[in-house]
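Excluded from the complex is one protein chain; the other protein chains are retained at their positions.
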Amino acid sequence: MSKKKEARKITFESEKEMPVAPMSLGSMLYNKTGAWRNIKPVIDLSRCIKCGICWKFCPDASIDIVDDWPQINYVYCKGCGLCAEECPQKCIAMVEEEK
Amino acid sequence: MKKVIMGNHALSYGAMLSRAQVIAAYPITPQTQVVELLSEMCADGTLNAKFIKVESEHSAMAACLGASLAGARTFTATSAQGLALMHEMLHWAAGGRMPVVMGNINRAMAPGWSIWADQNDSLSERDTGWIQFYCSSNQEVLDTVIQAFKVSEKLMIPSMIVLDAFALSHTYEVVEIPEQDKVDRFLPPFNPPWRLTPDDPHAFGGLTSPDHYMEFRYKLQKDMEKVPALVEETGKEYEKLFGRYLGQVEEYFCDEAELVFVTSGTAGYTARVAVDELRAKGIKAGNLRIKLFRPFPFEKVRDILSRVPKVAVLDRNISYGHHGIFYQEVKSAMYGQPSSPLIFGFIAGLGGRDITRDSYQEIAEYALNKNRAEEEIVWIGVKK
Partner (left out) sequence: MIEIRFHGRGGQGTVVASKILADALAKEGNYVQAYPEFGVERRGAPVFAFIRIDNKPIYDKSKIYNPDHVVVVDSTLVEAIDVTEGLKEGGCIIINSNNPPEHFRLPSKFKVFTVDATEIAVKHRLGTLAAPIVNTAITGAVIKILNLTRLESLVEAIREGISIKPEDNVKAAIEAYERA
C-alpha cells in the first residue's frame, strides 16, 4: 500500500456533496494507523487469563476477542502500549518494530 | 374527546399522541407534572416508550441525543436552571441535527430564586439552533408538540415548545384531545435519513476541520430558513384533520390598526382582551402574537407591521445592557423596510409579575401619546 493512499483525507469541493450532519464517512478505511507504529505489542498467550482488559482499554479498538482470546489487529494497532501497561498479567511485551 | 387538563399535561398528551419512543428527563418545578404523567403512561403501557431516569438535565439531553441518533422519536421537558444546565447539549442536538422535541416551562432565572414565569431561560438559548414555539393555551401546547415532531423530523432540527410557568403550566383548560389514528395519519413513524447502527457504522459529531465546519453551519441555517414555510404547510395540513390552524403568528385586528401590540406566551392572549377593551373605547388597537420565534417569522412580521403606524413590543425578558429581546428582533426585522412603523419597547412581567389588561392600557396610553420612542426601554409595573 502506498503511503499516499494511507494518508488519504476526505475533502469536499461543495457543501452539496457533504452530509447534513457532521459524521465520519469511513475515513478509517484509508487511515491505517498501523503505519504509525514503531514498537509493537506481542501477547504471551500462555500467561494470558482472558480478562479482556486489553480489549477494553485499546484506544483504537485494535484488539479483537477471538474464541475468548485477545488478538491484535496490526493493521490498526498504533503501538501506544496502553494494553501492555494495563494487562494485569504483564504478559504483553512491547517489542521493537522491524521495518 | 374534551378534557380539562393542565398545561404540563398538554405536553405529556402531545408526546403520547406523537408516540414518543424514548423519554429522558429530570424533574424541576414547574415542569414536574409533564414527566410524572409520562412516566405513569410508560409504566402502565399507555405509551410504548423507554423512560430513562437520569441524574441531571445535561444527562437527560445527552440520553435523548443518543436515542435520537439511534432513530427513536425522543421527547424531554425542563425549565430555567435545568435548561441552562442543558445548554452544551442543546448545541449538540442542533449541530448534530437530532430532531428532539422538548417542552420548556418559562421560569425566571435565579438568583433571586424564582419558580415564576419569564422568558429569559429560553431566550438565552436563542442561538443554539433550536426551533422555538411560544404557546398561549393548553390546546396550542398539545397541538404544537405534534406539529413540532413533524417539522423537526423533516428538517432534522430540534424543537422547543415554550409555555409560561403556572399561567399555563399549572392552569387547567378545556383541551380537545385528538384521536390517535388521526394523529398517526398526520405524523408517520420517525424514519431518519441516517442513524447510529452497526449495519452502517459512522462516528457522529467528531473532529471537523476548518475545511468543513462552516459548511455544516451553512446547511443548518439554510434548513432553518425552510421552517416558516413548513410551519405554514404542516399547519394547514393539521387544520384539515383537526380544525385548528397552527401558524407562525396570530393576528388579531391588525388591519388598519393605529397601534399593534407584539406579544408572546400567555401575555399574548391577555393582549386580545385588552384590544377588545381599547376598541370599545374607540381606539383601533391590534395584537400580533409571535408563535414561532426561531426562526424569526420575518415575512409575516414585515407584512403586518409595515401597514401600521405604531407598534408596542411587550417583552417578558431582557437582554441586559440592550433591550427586550422581542423588541430587538422586531426592530431588526423592520430595519430598511420601505415603510417602517414607530416601534416602542416595553418590559413587564419579569419573575412572574402579572401582566394584566391594565398593563396594556398603560402601554397603549404611552405609545399613543408619543411621537417618537423617547426611552429605549419603558418598564411596566416597576415600583419606582
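Labels A and B are assigned to the chains in the order they are written; within every chain, residues are numbered from 1.
The rule we apply is simple: a contact is a pair of C-beta atoms (placed from the backbone, for glycine too) under 8 Å apart; a residue touches a chain by one contact, two chains touch by 3 or more.
Note that the coordinates shown come from a computational prediction; the quantities given were computed from them, not determined experimentally.
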Partners of the unshown chain among those that are drawn: B
Residue touching the undisplayed chain, where the options are B:Val54, B:Ile115 or B:Leu196: B:Ile115
Residue among B:Ala93, B:Leu123, B:Ile355 or B:Val378 touching the omitted chain: B:Ile355
Which of B:Met98, B:Leu168 or B:Ala333 contacts the chain that the document leaves out: B:Leu168
Residue numbers in subunit B that touch the chain omitted from display: 2, 4, 115-116, 136, 164-168, 170-174, 266-267, 269-270, 272-273, 352, 354-357
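Simple rule for what comes next: only the chains that are shown with their structure count from here on.
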Rounded Å distance between subunit A and subunit B, as computed from the means of their C-alpha atoms: 46
In the complex with subunit B, residue positions of subunit A that touch it: 11-12, 15, 18-26
Sites on subunit B touched by subunit A in the complex: 95-98, 156, 193-194, 202-206, 208, 211-212, 215-216, 218-219, 223
